[in-house]
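The complex appears here without one of its protein chains, the remainder shown in place.
Let's look at chain A:
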Amino acid sequence: MSQAWLPLATLATSLLVVPAIFALPERAWRARAVLNLSAALVKLALVALMVVGFYLGHSFEFGFTVVDGVRFLLKVDALGLTFAGLSSLLWLATTIYAIGYLEDSPNRKRFFGFFSLCIASTVGISLAGNLFTFLLFYELLTLSTYPLVVHRGHPRALAAGSLYLRYTLTGGLVLLLGVVALHALVGDIAFGDREVLADLGPDYHPLLFGLFLVMLLGLGVKAALVPLHGWLPRAMVAPAPVSALLHAVAVVKAGAFGIVRLVYDVYGIDLSFELGLLTVLTVVATITILYGSIRALAQEELKPRLAFSTVSQVSYIVLGISLFGPFGTIAGLVHLMHQGLMKVTLFYCAGNYAEELGIHRIDELDGAGRRMPLTSLAFTVGALGMIGLPPVAGFVSKWYLGLGAVQAGMPWVIAVLVTSSLLNAAYFLPILHRLWFRPGPEHGRGEWPEERHLGRLETSGWLLWPTAATALFSLLAGLLAGMPFSPLDLAAIMATGEYLR
């Protein structure tokens, strides 16, 4: 049974919110909040419906011809569904957070309009059924995030926005060239038709290898692979909810997700292995992981440290899929979700500290755990997960990465993992130490940079609850990893589909 309307409706929920938001007057913040939240809830429900349908064996597909030989295709598969689920969950959380964060600031209409467009693009990316459709939403994502990055409108934000565009538009163009070339070679490939390229025969292997590199170059910009990562730390000038979304599910993830699609659903894991593409990915990912961690160590402000941590963490996904074997695949796919949950928590926390106490630098965090216990607890969960300590979700990722490395016959990767974990610990543990064990203003030493009492609790509830929720989710994803519907379970299903074909 094929139900075409469901993926289309999922996309439309976030897409149709955009004109509605632009039509509302600037001051109608209540109506806007209701609109945003109800759309987010509806979308979550639609995705849940698709998940249930998918488990029951239904297939969802919507498509039409754009020009001769090129189709716009929305298709639901396990990978897309998990990404869509992640994006709709985090949309809900981040919308709540953003409503609290942007209270009384100017240009909220513009912000929420483009914010919804950004989410619509991620849904489009996750449900895209071929490279053309993927590219469509991939570029739309670039466009919709630019106004969010420059939202504050000061020179630093504008400069960061220009840099962001220079990187992402060039990357998108390179990706376009690669996709068109592949299209000229074999025509439209729906994701999952792996035989098309495999059937071309060894004569085409050098060409396919080259095309993969071209597309990797395009996708690597958003995935922040070293040396294409330069835009990411600078884009930190954006408001906290934007950074959270950018790092957790939107831009950076779109790049990583694209690489996953390319390896599994266009080239196929066997052909990728045969062409030696996986080795390329392993090397790039290793370099990025280590480089990102080392740079994170040197940052003195909280958000840039988190940004470089993202550079490093997203490459775990790439590393996982580059390890030939089911465990590597599971690791990569599960980290796609885990990293999103953990990183969004960390960014919410950074935003909370900045809003409530005016804290931007790490050495200002002394004793903040006593002033903001829940936020600090959430931060601790996220940070421990990033290091890879059980029972937080990050442990599951790293465990499977290690297994994958052994299975792929690359034990040296374990050394990389250990080094990276040590580096993670080296840049996160001092923060935790400051939070919980150093005396600060709350103990009568010094003052917070700019204290505001935003709510009855440690800060405004709009900011606090999403933070607590995502922290809880990252904890649960690790604790209940063995349960059905957990990220690990979904990743295992996808990996089984990949290798038992």
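Here are some notes:
The rule is simple: a contact is a pair of C-beta atoms (placed from the backbone, for glycine too) under 8 Å apart; a residue touches a chain by one contact, two chains touch by 3 or more; residues count from 1.
Following the convention adopted for this analysis, contacts and distances are computed from a predicted model.
Missing chain, UniProt name from the options "Succinate dehydrogenase iron-sulfur subunit", "Tryptophan synthase alpha chain", "NADH-ubiquinone oxidoreductase" or "Assimilatory nitrite reductase (NAD(P)H) small subunit": "NADH-ubiquinone oxidoreductase".
In the complete complex, the hidden chain is touched by one of A:Ala181, A:Ala198 or A:Leu213, namely A:Ala181.
Among A:Gly80, A:Pro147, A:Gly268 or A:Gly340, only A:Pro147 touches the chain that is left out of the view. Contact with the chain not shown here comes from a single listed residue; of A:Phe54, A:Phe72, A:Tyr204 or A:Trp436, that residue is A:Phe72.
Touching the chain that is not shown, out of A:Leu173, A:Val283 or A:Leu429: A:Leu173 (per the contact rule at the top).
Checked against the hidden chain, the listed residues A:Leu158, A:Ala190 or A:Ile414 yield one contact partner: A:Leu158. What chain A contributes to its contact with the hidden chain is residues 22, 64-68, 70, 72, 106-107, 109-110, 132, 135-137, 139-140, 142-143, 146-147, 150, 152-154, 157-158, 161-162, 165, 169-170, 172-173, 176-177, 180-181, 183-184.
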